[in-house]
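What follows is a set of notes on a single structure, which appears directly below.
A protein chain is absent from this complex, but the other protein chains hold their places.
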Amino acid sequence: MTFIEVLYFIVPVAIAYAAPLILTAIGGVFSERSGVVNIGLEGLMVIGAFIGVIFNLTFVDTFGSSTPYVALLAAMVVASLFSLFHAVASVSFRADQVVSGVAINLLAVAICLFLVKKIYGKGQTDFVQETFLRNDIWLLEKIPFLGPMFFQDVYWTSVIAIGVAILAWVVLYYTPFGLRLRAVGEHPMAADTMGINVTRMRYIAVMISGGLAGIGGAIYAQSISQDFGHATINGQGFMALAAMIFGKWHPLGALGAAVFFGFAQALSIVGGSLPVISEIPSVFLLILPYVLTILALAGFIGKASAPKALGTPYIKGNR
Amino acid sequence: MEHVIEMLNIRKEFGNFVANDNITLQLKKGEIHALLGENGAGKSTLMNVLFGLYQPEGGEIRVRGQEVKITDPNVANNLGIGMVHQHFMLVEDFTVTENIILGSEPTKGGMISVKRAAKKVQELSELYNLNVDPYAKIEDISVGMQQRVEILKTLYRGAEILIFDEPTASLTPQEITELMQIMRRLIEEGKSIILITHKLKEIMDVSDRVTVIRKGVGIGTVNTAETNPNDLADLMVGRHVEFKTIKGLAHPTTDVLEVKDLVVADYRGIEKVKGLNLHVRKGEIVGIAGIDGNGQTELIEAITGLRKAKSGQVFMNGQEITGNTPRKVTESGVGHIPQDRHKHGLILDFPLGHNIALQTYYTSPNSKNGFMDYSAISKKANEIIKKYDVRTQGDHELARALSGGNQQKAIIGREIDRDPDLLIAALPTRGLDVGAIEFIHQRLIEQRDKGKAVLLISFELDEVMNVSDRIAVIYDGQIVETLDPLQTNEQELGLLMAGQTKNDTQSNQVKEEDSSHV
Amino acid sequence: ACGTDKEETKTGNGGETEKNDFSVAMVTDIGGVDDKSFNQSAWKGLQDFGADNGLEKGDDGIDYLQSKSDADYNTNLNKLVRREFDLVFGIGFLMEAAITEIATQQKDAQLAIIDAVVDQPNVASVLFKEQEGAYLAGVSAALMTKSKKIGFVGGMEIPVIERFEAGFLEGVKAVDPSIKVDVQYTGAFDKAELGKTTANRMYSSGVDIIFHAAGGTGNGVFAEAKELKTKDPDAYVWVIGVDSDQYEEGAVGDTNVTLTSMLKRVDVAVQNLSKLAMDGKFPGGETTVYGLAEEGVALADSRGAIPEDVLAQIDEYAKKIADGDVVVPETVE
Partner (left out) sequence: MSKRFSNILIPGISVILGLLVGAIVMIVSGYDPVEGYIALWNGIFGDAYTIGETIRQITPYILAGLAVAFAFRSGLFNIGVEGQLIVGWFAAAYVGITFDDLPKMIHLPLAIIAAALAGALWGFIPGLLKAKFKVHEVIVTIMMNYIALHTSNALIRAVSDGGDNTGAIQPTASLRSAFLENMTDYSRLHYGILIALAMVLVMWLILEKTTRGFELKAVGLNQHASEYSGMNVNKNIILAMVISGAFAGLAGAMEALGTFGFASVKGGFTGIGFDGIAVALLGANTPLGVIFGATLFGSLKYGATNMPNEAGIPEEIVSIIIAIIIFFVASGYVIRLLLERFSKKKEAK
């Protein structure tokens, strides 16, 4: 592979790999910006993946080739409802938010597998027939150099993910809703004295995180694994969590971090086919994405500052 | 005379504890009404009830004659009630404008129209002479300006009735004067004000009437014109309090602390201490007077080892301690009452006893061969609790559960009990009532009389003038002047602190024999 | 498979057996009994055996236990031995240590292991010559490729998978030594995204046929091939499946990207061994090797994807191996 070929391969792959991570990490941004720790992202992705696949299998005759997209909506709705568990526990019941997130992760896998076994009588679903496809983006694909890198063979889901990242940035930083949400995460009592309903904001934020993680899971399952089983979502939620922190709790930062992970991942796959690198024992390629991340963090990202009220339940009148 | 607010027989309970026991407070239109009481008397609680943060167990509230139920701050806002809280309710990460518009943002096409908001903020700021930059970030502005942002918040919402809960606790004298002017201006514009403060002088200066509460019970309301500070204090505490700190003459001897050409940068790398010289001798209290942000924090942090100095030297009893770790500095004989008791002074979720052992936990008898002796710690803690009159349920209670005043007493007990050669006391009486302040000042003087050195950092002229034997004025990272408290006055101090030079101030000061080397 | 068999399970204990008093059970590895791979194949073997001999699922017939983690192998095997099954299979080389341990503890039990050798008198070992099947897969890939570029996607670099690789490379070489085989291990059996990305890289570099031996990671290979096929129905992209017939996995509307699959007939082995045991001829302490000759490995029906004449050529290679004229190496030189 020439250098250009490597680029033409790596960039689209990185973006495609990143899409589920981007969405989930941005979900995390919403939740944590409102002050609610969400390590339940993994579980919420599981729900999304499960619903996406089930919906796709069930309604493929009704919706035809648009099934995967409709399934995203279904996954979003169900996962955001499921995230209410986390909201109720950590916002209303003042549960330790990490504990509640752990419970979400356990519960999601358990319920989904339980249902798969109940419905299909086996450990995983069938394969879905309609999946996401790559497209060339009209006209843009023709731009020299950039065209093949960014606009040929892209998934609409990647476009959605990047769109959501930009939208999330606008919402969080330029709308009243975003201002209030961030205020609730930084100084809930200040927000309370300004007449903002802290509890309601946090519920909404957690549900947004559920919805986005659900879409993320559904994209993953319908484009990559194409079925649902116990290992379908296998750490991606934690990677999304890492992307969120890496991105300093900012939607565009999360986007960048997720693409970085995708890039590192793609690099490790390309590596095997490059003459020099293929001499290196494969374990070094396998751990490359993770080592790169750590180096990046230690080298030039440095201290990340979480929202100030992150992890603390808001109790009216408490100082 | 029209009452804009009437709080009648308000009762508020926390569990079995009665914080407000049938308190009545009536606010006339256009008056400044002071609310006075010791720490924990229930002032904030009463105001939080009025602002809708707490629901009372009994009593009624009338606003402009109408009985109302204030179920949450929104209701209060709509009734024209605004509150400036004891602890600022500001999001540090946001700009001034963002903080002000939060909750009622002007929008255009779904987006916040920051420009429009900032313009309105600017207008309000000009109307009331608040001098606030709408685009500045809260974390970058002074405490005084933060205070004014809090005021703007209420004005922005069209508040007619303003509650100020201890607004001056962390302001500099200049800022306090400005605030008083702002309050008067607000009254001129037809607003009414409830003011909570521990500073009797302020009450006498600015208020029209005073309501006093003691231990949750309303003692009564008096016209300011018909009372005086001594009566007010006695009324509040329920016994006679002495005002002027009683102390004999100082007999300073040799240098304990010596700071030479010290340069320190803050967390952002900006130099805050710029070649500072200072010395403190055995048997004297040196007060550092200055406006917040002139390098006091960085100076103390550099002396105590919490921050690395860029250059210069620090000596304790002749030994250089520059760049030493906090542990080594402490062991060289420094005691430190930190400026922020919740951040540095205490581990709020540790029991009080552990907190009292925070500087000595690793030494015998608290620790032997790497193992703790918690009974020794407990024994010592109880001694200190008793000696320093810390009101608590015992050394096992979490530090968090204590009131600010008692937390402070525990810290002071901890630091003084080690009998350090140098005691650094940074804002030791912030937010405390007169009784507690008196107690703490006495302890500092006691240390001096035992032949120890004391370095006092304070924003309050009263305190600096009363307690210190020597006043070092800090401005822009340097000690610009050293004064004898008996030979100076508040005006002169105030001007020096604001950056004027001694020649500007005209008044004649007796120079100390060694002031050149200070 | 669950929830419906309660009655049989319960009535099993102590009831007289009318038809047949032989019983046999198996323990799956963590893939589970419906892994679309060799656990499933093994269970199919038991089911067929049960059907032939009138055995039903339950204590006196046929049964399985699934393992959630490596730690379960031992307990699951133990449980089945305790339930007094006459023969207990451990499916997969991962169970080697567990079988060894139980065989020494329970000397009366009859045990069998697939894909590993356990040297105990009461254990029958079954091995497959994956390399022979993979060789045929290599031959068919080499005969079918148009671009002269072929891919191999492995899961983890472990000896079993290396046998696949070795056989495959050998098969390709036998047809045309100039064909380039792009070999990549993904380091995992359950990371579909790695399979997909790897396949993406291979196909976009001109590879037209990929043989995967990567379990769930292989799903990603199928996903990529199917995507290419959907986008361009004339695209010449193929996947060769592994272990069981992966025709289903390759379905794209009316077409299919599965060229063929290399079958590992665990079902055949399980059935044979059960039959021997039932007849009192349990080959304890012996190792049975299933290669092409024993029909233990084979290629699946290509359902027309491979033309007749090519199939004929493949058969010739198969015959050579079966006759011992060609010996396929187990490791890559």
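Going in written order, the chains are labelled A, B and C, and every chain counts its residues from 1.
Definition applied: a contact is a pair of C-beta atoms (placed from the backbone, for glycine too) under 8 Å apart; a residue touches a chain by one contact, two chains touch by 3 or more.
Only a predicted model underlies this, so the values are computations on that prediction, with no experimental measurement involved.
Here the chain not displayed is in touch, across the complete complex, with A, B, C. Contact with the undisplayed chain is limited, among C:60, C:190, C:249 or C:267, to C:190.
Listed residues B:260, B:274 or B:344: the one in touch with the omitted chain is B:344. Within the set C:97, C:276 or C:293, the residue that contacts the chain not displayed is C:97. The missing chain lies against subunit A, touching residues 85, 89-90, 92-96, 98-100, 102-107, 109-111, 113-114, 117-118, 231, 234-235, 238-239, 241-242, 245-246, 281-283, 286-287, 289-291, 293-294, 297-298, 301-304.
In the full complex, subunit B contacts the hidden chain through residues 304, 306, 325-328, 330-331, 336, 338, 343-350, 354, 358-359, 361-362, 367, 370-372. If you put the missing chain back, the residues of subunit C touching it would be 2-6, 9, 30, 65-66, 68-72, 74-76, 78-79, 82, 93-94, 96-97, 102, 105-106, 155-160, 162, 187-190.
Here is the rule we use: only the chains that are shown with their structure count from here on.
Averaged C-alpha coordinates put the centre of subunit A at 45 Å from the centre of subunit B. One inter-chain figure worth recording: subunit B and subunit C are separated by 76 Å, centre to centre, where each centre is the mean of the chain's CA atoms.
Multi-chain contact residues of subunit B (touching two or more other chains) are absent.
Subunit A contributes residues 170, 174-176, 179-180, 182-183, 186-187, 189-196, 308, 316-317, 319 to its touches with subunit B in the complex. Per the touch definition, subunit B reaches subunit A in the complex via residues 48, 51, 53-54, 72-74, 77, 83, 85, 87, 89-94, 98-99, 101-105, 107, 110-112, 153. By the touch rule above, subunit A contacts subunit C in their complex via residues 1, 5, 9, 13, 17, 117-118, 121-124, 127, 129, 131, 133-134, 220, 223-227, 229-232, 234, 265-266, 269-270, 272-273, 282-283, 286.
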